[in-house]
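This is the structure I want to talk about, given as structure tokens.
Removed: one protein chain of the complex. Kept in place: all other protein chains.
What follows is chain A.
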Amino acid sequence: MGLIGKSVFRKEAWEKVTGTARYTADYPATDSLHAKIVVSPYAHAVIKSIHIAKAKEVFGVRAVITGEHFPLTGEEIRDRPVLAKNKVRHHGEAVALVVADTPQQAKRAAELIEVEYEQLPVVHSPTEALKPNAPLVHEQLGSYKKEDRVYPEPGTNVANRTKIRKGSMERGWNLSEVVVEERFSFSPSDHAAMETRCSTAEIHPDGNVYIMTSSQAPFMVKRLIHDYFGVDIGKIVVETPLVGGAYGGKASIQLELLAFIASIAVGGRKVRILNIREQDMLTSPCHIGLDATVKLGSTRDGKIQAAELLFLFDGGAYSDKGADLNRAAAVDCTGPYDIDHVWCDSLCVYTNHPYAAPFRGFSHSELLFTVERTMDVLADKLGMDRLQLRYINAIRPGDTTPTQVKLNKSNVGNLPECIVRLKKMIDWDMGMIQDLGNDKLRVKGVSCIWKTSTIESDAGSGVTLSFNPDGSINLISGVIEIGTGTKTILAQILAERLKMDIRMVHVQMKVNTQSTPEHWKTVASRGTFMAGRAVLAAAEDLIEQLKSIASCVLRVQAADLEVGYGKVFLRDEPETHLDIKDVAYGYVYPNGNGIGGQIIGRGHYNLRRLTYLDKETGAGKPGPEWSVGAQAVEIEYDKKHLTYRIVRAFSAVDIGTVLNEKAARGQVMGAMSMGLAFGGRETFVFDEWGRVLNPQLRTYRPLRYGEHPEYHVEFVVTPQLDAAYGARGAGEHGLMGMPAALGNALSLAAGVKLNELPLIPEQIWKMKQKEGHSHASL
């Protein structure tokens, strides 16, 4: 059918351009009560008292809930109360919950709740958190329940530590003739999905729990409500319709728990919580920050021998997925380079900042900012071309990763080719700097990227396919349509396999955990890989059943039959056939005898041969494959005002076979845009008390129309042999090199090392002041 690579329009396209697409908050709430959250105005404080009497008097209020009697929660470490208990640990933490007939009544009552606090010293950064006399964010760290293979250090602010020990550092440094060391720092920021999180919960008299939520992980909601509250897992039904942007932020389970306890408080009635933007940024989890030190050693001809990396992730007040993010950073800590001697300690550290959810790239744009900035510093010290240094050291089949996985031609993309391609795209040989006169410079910065996934070692995905009487097929997968178009890609995979018209594939967008087969979580650029394999398995199941019925009717062996083009036909005699629509619901002989019935196919795929990481060395196989790429930005820098404009942004990425050209470009460009915004302007601004000063889209500024550069995206194609039609992960990778490429371009342009984010003119000015380079005309 030639559907592979074709820019098929997304299946839910007309829904989305006509306003009929429904997101969680679009479902009617006439039968619903509404909850509002009272949040902490402080980053670290003891709760002395909570006065709820006035709130209870507000007309329409049905319940006021505070944090006393709920279990601790947390996916890795159970360190987080659903509502703050005894003390608050970050600005915006949920302290109380009001349930009322209308959102307006709930808000009015929430404003009348008086909480008395006594402020405590604030832990402002992970570096500060590790100082000997730092205040403890969690005094009881040693008593928390936790998963295996998470290593909190009680008595400190360390929530988790992952170690990489590869080769011999002594030998690595001995082989190194040139050594560079750089330090980096950036604060937490936010995903800022346009749809703020929304959850509803109700508990029926039979004990069944119904939740609807804007989530990347409805199946995990089900598991955790079971784990935390002891509800029978089969009695929990979670629905997720279309999701209005997620980027990792909706992979954490948070608002669902508030909706659930709110429903308990009103006798199981349905309660909806729709985050206001401010609470979506502060109360729900955010994007992680990082302090890091990177030391690289190489021979004089540019072969890197040793890497020593210290990552101190700012996990914020609770570990949530932070204690997993630090592990993912350790796994790929060197960047996409072949280095024999590696030492890395990657920590998730508690601070009094809002806590971290996953963020598109799962700690990779963060670690790559530090490594790729250091690569430029090393290249300069060596007097070597920046792309040449990357080319020489680029990871290749036959090399081993920091966790000692041996790479081959299938499990890693072709980075050297990406670098060569990028070089052409950006006219690298024309030079990195062009003086435009008038105090303006055009400057290029580059970065390489790689990433594997670090999700559960046996994470799985299931798909069911059912025929309609016309031979069309319903495709049901647990992948959430968060905007990536994955469900359309799955339809392409199915149509390609069955050689059928893609218009005959009907995709169910909504996920219901009771009727939809599980997809672990829609994260980690693993939707197409895992669900794609599940679709192929389900298609085989359909084919086998079609052949079985057809073999009776046609009186041939099933092995002689083929399926495609809407028919089941004899391989050597295609005119002997049955139309699929005459078999899809079973076959009826002329005399009325029927055989078979509606054909339903099922398939699943689970990650295989992955292993846990060794506690002391990190050795182990965390993910199935690595996508790689090379990226660049070109800026126009104003030397006088220290301002800049991003003119062009480039990606040469190896995402394996491209299944839908325009959709893939869209994923890469959109991710690049988000990476430029993260690197260039987005951050929480904290005051001396650890309060976030900019939790609004007016003061927290994502890129807007007209601020976008021209995007150039090219694909290098190294198929992943075990993936459906050879497609690699693609959803996150465009983002990952952008902060580093921008930092590299600006550092070159401004003549100072810019190792902190975001890269706003004020930051450039500060660094110029620091290095005594302040411009004569200022």
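In the analysis below, contacts are C-beta pairs under 8 Å (C-beta built on N, C-alpha and C of every residue); 3 or more make two chains touch, one makes a residue touch a chain; residues count from 1.
As a working rule, contacts and distances are computed from a predicted model.
The chain not displayed here is annotated in its UniProt record as "(2Fe-2S)-binding protein", chosen from "Molybdopterin synthase sulfur carrier subunit", "(2Fe-2S)-binding protein", "Ferredoxin" or "Carbohydrate ABC transporter permease". Across the entire complex, the residue among A:485, A:517, A:729 or A:758 in touch with the chain not shown is A:485. In the complete complex, the hidden chain is touched by one of A:218, A:623 or A:670, namely A:670.
Contacts to the hidden chain, counted on chain A, fall at residues 7, 9-10, 12-23, 25-26, 28-29, 192-196, 242-247, 274, 276-277, 482-485, 662-663, 665-667, 669-670, 672-674, 696-698, 702-708, 710-711.
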